[in-house]
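Handing you this structure, nothing more for now.
Heads up, one of the protein chains got dropped from this complex, but the rest are sitting where they should.
Showing subunit A:
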Amino acid sequence: MDILLAGIISGSTYALIALGVSLIYGVSNIVNFAHGATFAIGAMLGWFVASVLGFPLWAVIIVVIAATALLGWIIHFIAIKPLGSAPPIAALLTTFAVGIILDNTSQRIFGAETRRFPALLEQGNLELFGFRFGTLGLVILGVSLACFVALALFITRTKYGRAIRATAQDSEAAQQMGIPVARIQAASFVIASALGGIAGVLVGMYYSNVSPTIGFMAGVQGFAAATLGGLGSLAGAVVGGLILGIAEAFGVSIWGDSARQLITFGVLIGVLWIRPGGILGRVPAVGSEPMTGTFFGAGRPLTLKPWQYAVLACAGILLVFPASDYILRAGSLVWIYALFALSLTIVSGFAGQIVLGQAGALAIGAYTSALLMTKAEWPFVPSFLAAGLVAAVISVILVAPTWRLRGHYVSMATLGTGAFIAALALNLPWLTNGARGIFAIPRPEIFGFEIASAPAMYLFTFAILVVFMLLVGRLGKSHLGRTWAAVREDEVAAASSGIHPAAYKSLAFGIGSAIAGFAGALYASQLTYIEPAQFGINLSVLAVTIVVLGGMRAPMGVMVGALVLVAVPEIFRPLYEWRYFFYGALLLALVIFRPQGLWARVEKVPTWLHAPLQRTRALVGRNSE
């Protein structure tokens, strides 16, 4: 009974998070990947106001609501509004980028360490019918319930609520009827973020400690609860949150606290597997017929003549002579990250699936090769091959059920998968050595030659990268590249032309994961030690940012992207701690201003920019007259 109560209490906070996710999804058809970060900001701000400034609970909640509501408006203003009618995939990346920015800002401001949330209310001071609970639990339940009721009344009874419902049903028709759709969408972000902030304070009080890094897991829990209940359904979000909370409470009481993440992830994947529409929702049967010309297609990748490529390759090789060992070690890492990002060139660039957890495949590859070399004493080459194979097989199996679905579902599932693999690395100490990691991983050795020196490692990683770039480039130019393009741009049309979209999406993901696995094996041998903390969400962010920066549609993009992203923070050493903030900001700016990346030729103004441009021109014209 105590467990059930604990489950309902934590479930009600999940419901608050999930409400925000579902509200935004319902109104704007966008999954807000910054929602977890908003939650974490709410929690940290609550801690600051309560413990440093010493405010009472009611004041804490008011301050947090005001701040996170403002934050929601800002997120909409910088990440959603500039996109206009760009496909939802753009908003997915911009909110993801804002989430990264917020998480890293919060870490820099509040510090990364875990803080003690002051006990504003008593825990376990009341007793009824023989089981104990506290004012704290009652307040959490009460506040959550008040939020549910207030939101329900607002949505069903007010004029503004009716506008929100109309926008959710058909935003174009709503706009025709004079509803200010942009303002309604902004309002949904404001409300959702305030709910997330409240949840942050409640969770902070409940677990009595907070840190800026809790946002990621909270975000995944929110997605899991919202998807379980049915994305877009507000009642579903509450039901899903409660079920998830109760399931976790029972799971934790049986298997211990480490099971929490695995349950969240299991729920997310399980729902996508069995009933992707959730309990109270459904996946729409046919999406609207798309307008042609998609987001990443605004420019063609640059092409060079063969001799120009040869000159570039020679330049890469000749760098060995003037450069110091320090630069060459950094250079090897650049090529390894480029190889890692190359996995996304296939999945995201060719096949159009935005994968947000590719660090998982890298981790599997790194661990496979490291374990085979240290424990089973395999030589490098078979370990390297096994790393790619194992990474591909595990990733493909975990994500397999998702390929029937599109867009956000793929991104959520891969985000969860990446987190799940990092959690496994931490929670299987008999295999992975847990948090201590694996040390003394041997350097590569090929046909009796040990590749240990910095120049040798540099040339070796460069050669492998070039080989894989050539292979990927060839795939992109083959009929498979055409098939993937068809799936990327219009799955319904592709299927009606005889292409099985799920099979080809899965193929792209499998090949990509194998490449990430190979990169993992190199990564382990380059660093000679690995630990679970290296494979967090930041590494997946790096991969996504590299391909978006360089350009997704050609293998050269990863080289350009990795050089800029990995090398630039090395140059600006004093700002090294801010690099993930910088990645987030860069990703945001790129998606808004140059979605086709650096390695591309812009042929025309992307179609989704036409309307705002014409508006600007009209304004300018009127003023000049």
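Keep in mind that, in the parts below, contacts are C-beta pairs under 8 Å (C-beta built on N, C-alpha and C of every residue); 3 or more make two chains touch, one makes a residue touch a chain; residues count from 1.
To be clear about the criterion, contacts and distances are computed from a predicted model.
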Which of "Quinol oxidase subunit 1", "Hydrogenase nickel incorporation protein HypB", "Xanthine dehydrogenase family protein subunit M" or "ABC transporter ATP-binding protein" matches, in UniProt, the chain that is not displayed:
"ABC transporter ATP-binding protein"
Among A:R116, A:K375, A:R436 or A:R474, single out the residue that touches the unshown chain.
A:R474
Looking beyond the chains shown, say which of A:R116, A:R183, A:R482 or A:R601 touches the absent one.
A:R482
Contact partner of the left-out chain, one of A:I499, A:V564 or A:L598
A:I499
Absent chain, residues of subunit A that touch it:
285-286, 289-290, 292-294, 297, 471, 474-475, 478-480, 482-483, 485-486, 489-490, 492-501, 503-504, 506-507, 510-511, 607
